[in-house]
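A single protein chain has been omitted; all remaining protein chains appear in their positions.
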Amino acid sequence: MTDAATNMRLKLPITCFILEIILIILFGTLVQYDHETDAKQWHNQSHEDYENDFYFRYPSFQDVHVMIFIGFGFLMTFLQRYGFSSVGFNFLIAAFALQWATLMQGFFHGLHGGKIHIGVESMINADFCTGSVLISFGAVLGKTSPVQLLVMAMFEVTLFAVNEFILLSILGTRDAGGSMTIHTFGAYFGLMVTRVLYRPNLDKSKHRNCSVYHSDLFAMIGTIYLWMFWPSFNSAITAHGDDQHRTAMNTYYSLAACTLSTYGMSALTAHDGKLDMVHIQNAALAGGVAVGTAGEMMLTPFGSMIVGFLAGVISVLGFKYLSPILEDKLKIQDTCGVHNLHGMPGVLGAIVGAVTAALASTDVYGGGLSDVFPDVASGDVTATKQGGIQAASLAVTLGIALLGGLIVGFILKLPIFGAPPDTICFEDSIYWEVSYELIFIRVEFSTSTF
Amino acid sequence: MTDAATNMRLKLPITCFILEIILIILFGTLVQYDHETDAKQWHNQSHEDYENDFYFRYPSFQDVHVMIFIGFGFLMTFLQRYGFSSVGFNFLIAAFALQWATLMQGFFHGLHGGKIHIGVESMINADFCTGSVLISFGAVLGKTSPVQLLVMAMFEVTLFAVNEFILLSILGTRDAGGSMTIHTFGAYFGLMVTRVLYRPNLDKSKHRNCSVYHSDLFAMIGTIYLWMFWPSFNSAITAHGDDQHRTAMNTYYSLAACTLSTYGMSALTAHDGKLDMVHIQNAALAGGVAVGTAGEMMLTPFGSMIVGFLAGVISVLGFKYLSPILEDKLKIQDTCGVHNLHGMPGVLGAIVGAVTAALASTDVYGGGLSDVFPDVASGDVTATKQGGIQAASLAVTLGIALLGGLIVGFILKLPIFGAPPDTICFEDSIYWEVSYELIFIRVEFSTSTF
Partner (left out) sequence: MTDAATNMRLKLPITCFILEIILIILFGTLVQYDHETDAKQWHNQSHEDYENDFYFRYPSFQDVHVMIFIGFGFLMTFLQRYGFSSVGFNFLIAAFALQWATLMQGFFHGLHGGKIHIGVESMINADFCTGSVLISFGAVLGKTSPVQLLVMAMFEVTLFAVNEFILLSILGTRDAGGSMTIHTFGAYFGLMVTRVLYRPNLDKSKHRNCSVYHSDLFAMIGTIYLWMFWPSFNSAITAHGDDQHRTAMNTYYSLAACTLSTYGMSALTAHDGKLDMVHIQNAALAGGVAVGTAGEMMLTPFGSMIVGFLAGVISVLGFKYLSPILEDKLKIQDTCGVHNLHGMPGVLGAIVGAVTAALASTDVYGGGLSDVFPDVASGDVTATKQGGIQAASLAVTLGIALLGGLIVGFILKLPIFGAPPDTICFEDSIYWEVSYELIFIRVEFSTSTF
C-alpha cells in the first residue's frame, strides 16, 4: 500500500519543520510570561502564593488536557484499522494547534505593548481552540493525510480566533464552555470541509469504516474521559469562586441525565432493542456540549438535567435518522457524526444560553451578576438584550464556520497534500508502519495445518 | 441470540425515561445550590475566592470520579466477551445512582428548610454511594439485565443512605473512606443479591466466565486507576488541612505494602509459582479498602503498611480458598470476587478503625482531635466508647446490607426484567450490537484460501 502520491517522506517533514520554525520565531518575537509566570513581576507585587492563578486553574487545565489528547484521541479509535491515525494524528495536530492558538488568540485578545502575555488561562484557551480543530478532524476522519490536517488546523485556528474575538470582545457574548465558539464552530466548519471533500466512491473503503470489538473498547476510554472531565472543561475559565463551582456542578448533572436518555433512546431506536456503541460513545456526551454556554449561569441542576436529557434524545435521533440523510442527500460524509455530538447540541446550548441570559436578574445573581454578565451588571445592556446578543452570536458563528469551511475545503482539495485514494480510506497502513495480527494468524494457520 | 424475554426495546427506554423524569421533577422541587455554588449567597458573604470549598475538594472529586467510571468500569472488563456491558452498564447505573444518591443523601443528611443544598461535597458523597452500588454490580456481573441493575441501584442507594444516616448522624461513627458504609455495605448487599439470584446451571456459560489476554490488559487500566487515586478517595471528604493530607499519605503507604504482599501471596499460592492476574487486579487494592476508616486517624504510615500488608494476604487467600467454598457450599456466585476485595478488607478496615479510635487521645491529636473525633473532643463520649460505636456500626452495616440484599434479591427475581438465560451469561451480544473479529477472520479465511 505504498504510493508516491500519499508518500509522506518529504511532505510531512517539510510541513512540520516549517510550521515549527515559524512558531518558534514568532514566539521569540511576540510572546512573554504574564505577571503570574514571570519571576520578577510576580515577586514585585505583594500577594500570597496561593493567590496565583495556577492554583485556581491548573487542575482544570490538566483535565481539559486529558480530554484533548486522550478523550478526543481515543474516542476516534473506534474504527478497526485506524487506531494509530486516530490517536497519532490527533496528537500531532493538537500539538501544533495549541502553539498556533496561543499566537492567534493572543493576537486578538489583547496585546500588551505589542507582546502576547501567557499563563495558565491562555494554556486553557489554547487547548479549547485545539478542541475545536479536533471536532472538525472527526468529520474528515479516515479521509485525510496528516499534511492536510495540519493545513486545516492552521486555517481553522485562525478563523476560530476571529470568531472568538467577535463574540467575546466585540459583542460581549458569554460562552465559557464554548457551546458556540468551540462545538458549533468546530462541527459546522468540519461538516463544510467534508462536504467540499466529498468522495463519491467512498463505499470502496466501506468494509473498513466500522468498528470491531476491541476498537470499541478503546473508544470507550475516550468517551469516559470526556464525560468525566467535562465539568472541568466548562468551568475551566469561568470566574473564581462560586462560578467555577457552580459550572462544574451543572455540567455534572446535565451529563448524568443525558446518559439515561441516551441509553433509553439507543434501545428504543436500535435493531432488536440492542444498545448501539456509537450512541453510547457519542450521544452520552451531548449533555456537556449543551450546557457549555449556560453552565456558568444560574441554570440550576434541575435546568441542567432537562437540557442534558434533551441533548441525549436529539443526539441519538441524529445518529439514527439524520446522518443517513446528510450523507445521501447533502453529500456530507461525517465519519464520527460530529453533527450529532457537537453540531446540534452546540446549537441547543447556544439557545439555552440565550434564554437563560435573557432571564438573568440581580434578584437571582446578587453581587455575582458582575461575574457572569458584566455588561448587564454595569447597566450597559439589559438582560433581554444580552439574550439577543447570545442568539446573534450563534448566527455569526454558523456563518464564519460555514464560510470558512467552504474556503478551507477547497484549499485542502489541492492535489498536493497526499490524501488517500477512495479505495484506501480508514486505513492506518497508508501512513504508518503496521504489523497486523491478522496476517500473523493466517500465515501461522496455513503453514501449520496443511 | 435474540429473545423476546431479554429484548430491551421497550423495557430499558421505559425504565430510563421514567426514572429520569422522576429525578428531574424531584430536583426541581427539592434541590438548591448551597452557599458556595449560589451566585447571590456566595457574594453576600465576605471571603476570598480561594476559601471556596471547590478548591479544597474538586481535584479529589475528579480522582474519585475517575475511580467510579474508569476504575470500576474497566476493572470489570476482564471477561472476554463482556467488555461493552462492564463499561457500559457501569456507566449507565453510575449516571443514575449519582443523581438518586444526591436526593437520598440530601434527604437524610439534613434538609435546609425542606430543601437539599448541594455542592462539591455532596457530589463526592453521591459518587461514594455510587461506588457502593458498583461493588454490588461486581457480584452479579454477567448475570443481570440493565433494567435489573437500575432497579437494584434504586433500592441500594436508598438503603445505603439509611445506613449512612444511622452511622454518621445517629451513632456518630467516623468512616471517611467508607470501609463500612461503602465497601462492607456494597459487598455484602451484592453477595446476598447474587445468593438469591443463584443460578444452578451457570456452568453452561462457564466458557465465557474467564478472561483473555487483551481483556486482562483492559482490566489493568481499571485496577491501576483505582490504586493510584485511592488516596484521593479516602481523603476526599475529611476535614481540610492536615486531615486530607494525612489520609492521602496513609492510604498511599497502605496500598504500596498491600501490593507486595499480593504479589508474594499470588506466586506462593498459584500453580507453578506463576502470578495470577485475578489476584493482581483485585487483591492489590485491598489496602485502600482496609484503611478507609482509620486513614484519617493518626494511624501512622507504619500502621497503614501493616494493615495494607494483611489486607493483601487475606484477599489473595480469599480468592484462592474461600471463593470456591462460597460458591459450592453457600451457592454464592461472586463473579468479581467482591467478597475478597471489598467484603473482608472492609470488615478488617472497620476493626482497625474501631481499635485506632479507642486509642485516640489529646496527647496524640492535640487540637486536631475535634476534626477527627468531634464527639470525643467535646467530651460527649470517651475514646473507648467511640471505639465501641465503631464496632457496633460494623454490625449495623452488615445487618442492613444482608437484609436489604435479601429483599432486593427477591424483587430482582421477578421474571419481568429481562435477565439472561443460564446459557448466555457473560455475553455482550445479548444486549449490545457486537461485531466480533473472530467472525471476520473466519470469513476472510474461507473466501481467500479455498
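So that you can tell them apart, the chains are marked A and B in the order they are listed, and the count of residues begins at 1 in each.
By our rule, a residue touches a chain if its C-beta (ideal position, glycine included) is under 8 Å from a C-beta of that chain, and two chains touch if they have at least 3 such contacts.
These numbers were taken from a predicted model, which means no experiment stands behind them.
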| item | value |
| --- | --- |
| Identified contact with the non-displayed chain, of A:137, A:218 or A:233 | A:218 |
| Touching residue (missing chain; options B:25, B:212 or B:395) | B:212 |
| Candidates A:96, A:128 or A:253 - the one touching the absent chain | A:96 |
| Interface with the undisplayed chain - residues on chain B | 50-51, 55-56, 59, 63, 80, 210-214, 216-217, 220-221, 224-225, 227-229, 231-232, 240-246, 248-249, 252-253, 255-257, 259-261, 263-265, 267-268, 270-277, 280, 284, 298, 300-302, 305-306, 309, 364-369, 371-372, 438, 441-442, 445-446 |
| Residue numbers in chain A that touch the chain omitted from display | 2, 7-17, 19-20, 23-24, 27-28, 31-33, 36-44, 49-50, 52-55, 58-59, 62, 65-66, 69-70, 73-74, 77, 83-84, 87-88, 91-92, 95-96, 98-99, 102, 118-120, 123, 146, 214, 218, 221, 429, 431-437, 440-441, 444-445, 449 |
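Going forward, only the chains that are shown with their structure count from here on.
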| item | value |
| --- | --- |
| Between chain A and chain B, centroid-to-centroid distance (C-alpha), Å | 32 |
